[in-house]
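Notes follow once the structure below has been shown.
Note that this complex is displayed minus one protein chain, with the remaining chains in position.
Chain naming follows the written order as A and B, and within any one chain the residues start at number 1.
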Amino acid sequence: MKELFYGAAYYDEYMPYDRLDKDVEMMKKAGINTVRIAESTWSTCEPQPGVFDFFHVERVMDAMEAAGINVIIGTPTYAVPTWMVKAHPDVLATTVKGRGIYGARQIMDITHPVYLFYAERVIRELMKRTAHRKCVIGFQLDNETKYYGTAGKNVQEQFVKYLREKFHDDLDALNYEFGLDYWSNRINAWEDFPDVRGTINGSLGAEFEKFQRTLVDKFLSWQADIVNEYRREEQFVTHNLDFEWRGYSYGIQPYVNHLHASQCLTIAGTDIYHPTQDELTGAEIAFGGDLIRSLKQDNYLVIETEAQGFPGWTPYKGQLRLQAYSHLASGANSVMYWHWHSIHNSFETYWKGLLSHDFQENASYKEACTIGNEFAKLGSHLVNLKKKNDVAVLVSNEALTALNWFRIQEQAPGADAQSIYYNDVMRWMYDTLYRMNVECDFIWPESENLDQYKAIVVPALYAAPDELLIRLNQYVENGGTLIASFKTAFTNENVKVSHQVQPHILKNCLGVHYDQFTFPKNVGLTGEIISKKNSLSEAKVFMELLTADGAEVLASYEHYNWKDYAAITRNHYGKGQAVYIGCMTDEDTLKAVYKAVLPEADVEIPEYHYPIIVRKGTNDLGKTIRYFLNYSAVELEMPYEYKNGEELLENTSVEKGAALQMPAWGVKIVEEA
Amino acid sequence: MKELFYGAAYYDEYMPYDRLDKDVEMMKKAGINTVRIAESTWSTCEPQPGVFDFFHVERVMDAMEAAGINVIIGTPTYAVPTWMVKAHPDVLATTVKGRGIYGARQIMDITHPVYLFYAERVIRELMKRTAHRKCVIGFQLDNETKYYGTAGKNVQEQFVKYLREKFHDDLDALNYEFGLDYWSNRINAWEDFPDVRGTINGSLGAEFEKFQRTLVDKFLSWQADIVNEYRREEQFVTHNLDFEWRGYSYGIQPYVNHLHASQCLTIAGTDIYHPTQDELTGAEIAFGGDLIRSLKQDNYLVIETEAQGFPGWTPYKGQLRLQAYSHLASGANSVMYWHWHSIHNSFETYWKGLLSHDFQENASYKEACTIGNEFAKLGSHLVNLKKKNDVAVLVSNEALTALNWFRIQEQAPGADAQSIYYNDVMRWMYDTLYRMNVECDFIWPESENLDQYKAIVVPALYAAPDELLIRLNQYVENGGTLIASFKTAFTNENVKVSHQVQPHILKNCLGVHYDQFTFPKNVGLTGEIISKKNSLSEAKVFMELLTADGAEVLASYEHYNWKDYAAITRNHYGKGQAVYIGCMTDEDTLKAVYKAVLPEADVEIPEYHYPIIVRKGTNDLGKTIRYFLNYSAVELEMPYEYKNGEELLENTSVEKGAALQMPAWGVKIVEEA
Partner (left out) sequence: MKELFYGAAYYDEYMPYDRLDKDVEMMKKAGINTVRIAESTWSTCEPQPGVFDFFHVERVMDAMEAAGINVIIGTPTYAVPTWMVKAHPDVLATTVKGRGIYGARQIMDITHPVYLFYAERVIRELMKRTAHRKCVIGFQLDNETKYYGTAGKNVQEQFVKYLREKFHDDLDALNYEFGLDYWSNRINAWEDFPDVRGTINGSLGAEFEKFQRTLVDKFLSWQADIVNEYRREEQFVTHNLDFEWRGYSYGIQPYVNHLHASQCLTIAGTDIYHPTQDELTGAEIAFGGDLIRSLKQDNYLVIETEAQGFPGWTPYKGQLRLQAYSHLASGANSVMYWHWHSIHNSFETYWKGLLSHDFQENASYKEACTIGNEFAKLGSHLVNLKKKNDVAVLVSNEALTALNWFRIQEQAPGADAQSIYYNDVMRWMYDTLYRMNVECDFIWPESENLDQYKAIVVPALYAAPDELLIRLNQYVENGGTLIASFKTAFTNENVKVSHQVQPHILKNCLGVHYDQFTFPKNVGLTGEIISKKNSLSEAKVFMELLTADGAEVLASYEHYNWKDYAAITRNHYGKGQAVYIGCMTDEDTLKAVYKAVLPEADVEIPEYHYPIIVRKGTNDLGKTIRYFLNYSAVELEMPYEYKNGEELLENTSVEKGAALQMPAWGVKIVEEA
């Protein structure tokens, strides 16, 4: 790419009156150079089956082309028209709750031939009208695709075929791996295969979810194949990959394997939503960006992010700009808002766009003007930021799903019971790195070349094949630093608990073992790395009772009955070191662990820490770019400890040792000379 | 009416043994002069289809007539017999949860011809036996009718016809008004109309609920037409209108448009239930009474209210009497308990009547004897109390439903999220008036002659037609005082957000505008009207970022990022003034607003305030009656500041300036000379 894309989703279809010329004028003023259109407008594009009407698409392309604004075309398939459901009610997914009712988006069976027939036809019609247009720079396949719980008869029959293949038709192998003898669930003939929606078997249930995730891969690559028949080579194909949603983009997406699903894309795209105001930390922007960048180890598109967002997210002065640069600092080549205007009816009326319902120049729009014009000026310095990180976080959909089946404290009685999930552990380990300004990549079980990283952080890798554990062991032996949390290596890829001593194969490099665990109640942590000042240092939620087999004990449990067990250990193994964290802790304790072991791994820990965030990379000019982001409402002063350079936003020179003034929610960008 | 009705619902059908003579004797002792019977007894009156047995009805009428006790006949239609459902399972309403199962009351489809056929027959049979009876003074249609979520195929087909008529068969107009293009919901042929139960479109959903409310109007007027064929002219027709239920009568009924539904009645009737003991404030009695009185701008019947009620409501000494006079103070012409005795089986065993299960003279019954005998003695002074209020509260079912679809903080993440609903805002504005002893009427969007009020209070009129907003503007111009809260005027009657600057048409009289809003977190209020002593003064739940366009700023936000925005404003416009309250506040802040603006509107604010409640009116003798109600457990002394008069209960004269002794939970009634 040659320029940064600054833009918004634009829906001419939803406008209360003809706004196109006025909107283009306001976009130009704001420096907006890209819009995404057509996504989710199927009922407008194809008002009746086989009757097409691309009036809005055509006129927006015309206007944008005239104004020099890029257009991304979204296929409209993630919300189906009424006529399809009226004629074919069974296109709606049958889930564990039964057949759905028409209304919401994302409720169809993405494997249903009726749906696929109509989807293909509307995509082809759309491509015919858009692919050749000059303004069209790329395509987005569908939107935030998931499998929507589809589990009808057709899907379950495919699943049985998938299992027959996986187990080479050997039912004994299936029963053994999944432990189906338990509670009389054993399947002794393929034709006895039960409705999998009711299963209580975590192995079978997790396998079905894994199978369902493959439906997303297939669906997107099927769409990509169609789009590829029409697109010009320079036009990209992307998708809007989203995350586990907890009211905002929180963690690994449970319903999509991002690594697999993104194979068919030419560039990864994403949407990232996050709290703002006093809760704006930048953590989601960094997490989401690091993850999506790692999919193709390349720059990526932020296709959607909030402008005003929910009423609770109305940004404070400076926050919209801080967010925009934070995306770039992670390697994004675009910042695009969902959406340009605020919708006057229906469901997301209070998920506001850049403009409010009145289309006036509000405070957010005015700040966008600043951003857009800075992007235009500095784009060549900021686009295509490349990163080379020393640390990687290993994530796994299989571990997430398995831990969802066996979540910590499942079935546990008592008022203190507190459930944590995979993404809580992942975010605890990631966010602590983020706040220490240790940048990282993400890797997956399939990732090769582990040796390129000086340290690998492994949150709760609950389900993993032996092959991966052997590679991690080897990685340490070769000189790597492994930092693994509790619950790692507990089961194999079929969610069968190992019958070896835990932590199974990793016992070798970690130099510890355990055979019991519990939930901590008033269990402190003690040890050299635990600061006396940290009154919050305690075992949280879950604790394994570790016995060191040669490993150094970094922290032990402070409790009359558990005091002989280790909590956190470090072991030197081969040329490397391996750390095991046997319980959840507060952030300061984890920080102390990182500080104790990362320097030996030769990983740099900057002096700066949150709320000052520093992110770096190399730009197209081969120069080092460093973003300094003040995630606080207070003006801060910080020493600039790097090579002399130029602060790009204010166009001033910065010398090593000088003081950088960081306004509240402010940004500085220094390009080294 | 010539007398107050003091009474109870009476169910001879439910008695464990023959109690009729004994009950009549106990009623007479208690001064009870009216009973309501037959309501909800269908399975007893018509044990098999077409087989009628009015044994209980006849014998109760005989006994009451002999004793000189009035009888109100309730049609028994709100609970259906087993035989009907066994033979015609589809009389049970199909709702968003599917078809119901027999058991509870109020689960049938009130539009179903089978139900209507049987209902008509049993009503006619009942009327034939009762209308001519001397003791029968009136009829209650059904009971607490709602639409019970009915949304089966038949209902939805009617709805589509209703929409075709509303939009003159113009689908484009429908799609435009409801914004159906969003998420591909556009309807391009009437025959594609989807199952509305699943809709996520707030405009379509709210319209369906509005349509469902019309089913209640039709059902009641259909019953009224039948009853009218039989009744004598002096016999009244009423209905038991209830309220939004939050464990007690809380606010506007979401499922009935009271103004429309009460058209077919000759007198409005209601049931009002409320907490007692330490939570007894009188607010629900005042609110419900003011609202029901305003329907026909006339006296009304309290057909049901609690005697002992739930175990948590067992009244303290004096409370039953205080409640009874509070109803009269609002303009009620009756106080009737649900119910006479406590039921020995089934569901409402713990919703106790005046008598406990043992039929003995308990503490509540003894207090009822006092009340009944006072009513008998003073009735001619208390009946037909007329009111002339200066203030009106404008309420709207459409605004309520719309705000339910777009409730404040819908979808908003975060632990602090707090939802408020229409009735919370309404009660905040009403209750503050109540506690200040500013009496008021209620008005509706259809109400004419706004000018009769000196001030109109408008809580969260979220959905309103332009026509109404124009009239409100005009009202201020003509000299009225408008006090409107946040969220007013935001959408039109089809729940389409205005694309004009907010608050849309009211911007003119209010002299403010805003284009952003948010949820307050630690946002104080500051301004001349905000007392320093009020440490609770802060923006709550929702705040609009107001810019005054000439309006006087009564309060601003205290927050580093929002400090330039106004929170509460007052604007002089034409001959009147208009106040806008841009956020929810504590009660004292709202009180300060009222105090700042009502005097200018020439609305009197009494010196007395809660827990002393003062309510007034004019009686049949043309004299001013004033109730003094002590809503506290403490004896209070208050100066009597009105014209000399007579305290009716103790039959003593009261002079201006004298001290009134108000016992705990006590009542005084002064008739001016």
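Basically, a contact is a pair of C-beta atoms (placed from the backbone, for glycine too) under 8 Å apart; a residue touches a chain by one contact, two chains touch by 3 or more.
None of these values were measured; they are calculated from a predicted model.
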Sole contact to the chain not displayed, among B:Y248, B:Y594 or B:Y640: B:Y248
Residue touching the undisplayed chain, where the options are B:T349, B:S380, B:S531 or B:S653: B:T349
Contact with the hidden chain (one of B:S364, B:S447, B:N561 or B:N630): B:S364
Touch residues of chain B, complete complex, unshown partner: 11, 13-14, 16-17, 40-44, 47-48, 76, 79-83, 85-86, 100-105, 246-248, 275, 277-279, 308, 310-314, 316-317, 342-351, 356-360, 362-364, 633
Where the unshown chain meets chain A, residue by residue: 177-189, 191-195, 197-203, 406, 408-414, 417, 491, 495-502, 515-519, 521, 542, 545, 560-561
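One rule holds in what follows: only the chains that are shown with their structure count from here on.
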Whole-Å gap between the CA centroids of chain A and chain B: 49
